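The structure under discussion appears below in the form of structure tokens.
Note that this complex is displayed minus one protein chain, with the remaining chains in position.
Then we have chain A:
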Amino acid sequence: MDESEDVPKDFIKLKSERLSVDEVSELVVSPCCGAVSLFIGTTRNNFEGKNVIHLEYEAYTSMAESEIQKICRDIRQKWPSVRHIAVHHRLGVVPVTEASIIIAVSSPHRAESLEAVTYCINTLKASVPIWKKEFYEDEYSWKENKECFWANSEK
């Protein structure tokens, strides 16, 4: 088997078009891997009793990509058997039920990719410079992830 074509890769993309689960999972599929684990983050229609109409995302794009790259590096240190990692995040308007983020990780056996996906989304929420504005019927609100250490939880 020619291994040189299957060097572990990170696929990181921030884009305003609709995300595709098929596209992201196909990026990480590999002949040596028996597992592909996925996380899809979708827009929820409610927050604290208010109707959410849509979300809008913005990013410090160059730094977001480099922070996600750091997360991929951490993943490979913690779970060396992980093969490919793909993180696609949508920017701009994301309507309710559509995906704002898709993470896919492949590994020979399932434990590592499942754990790596969890680590990836949790760490991304703490440290990647992307912001979400939640639009309700008559107002909007900049959200703050509780994982983010410089957010005030009490105001």
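We adopt the following convention: a contact is a pair of C-beta atoms (placed from the backbone, for glycine too) under 8 Å apart; a residue touches a chain by one contact, two chains touch by 3 or more; residues count from 1.
Rule of thumb we're sticking to: contacts and distances are computed from a predicted model.
Between the names "Nucleoporin 43", "Eukaryotic translation initiation factor 3 subunit B", "Glutaredoxin-related protein 5, mitochondrial" or "MOC2A synthase", the one given in UniProt for the chain missing from this structure view is "MOC2A synthase". Looking at A:Val21, A:Ala111 or A:Ala151, the residue that reaches the missing chain in the full complex is A:Ala151. Between the chain not shown and the residues A:Pro8, A:Gly41 or A:Pro108, the one that touches is A:Gly41. Annotation: of A:Lys13, A:Lys50 or A:Lys143, A:Lys143 touches the absent chain (contact as defined above). Note on the undisplayed chain: of the listed residues A:Val52, A:Cys72, A:Ile101 or A:Ala116, the one touching it is A:Ile101.
Taking the whole complex into account, chain A touches the unshown chain at residues 41, 57-60, 62-64, 66, 89, 100-101, 121, 124-133, 142-145, 148, 150-152.
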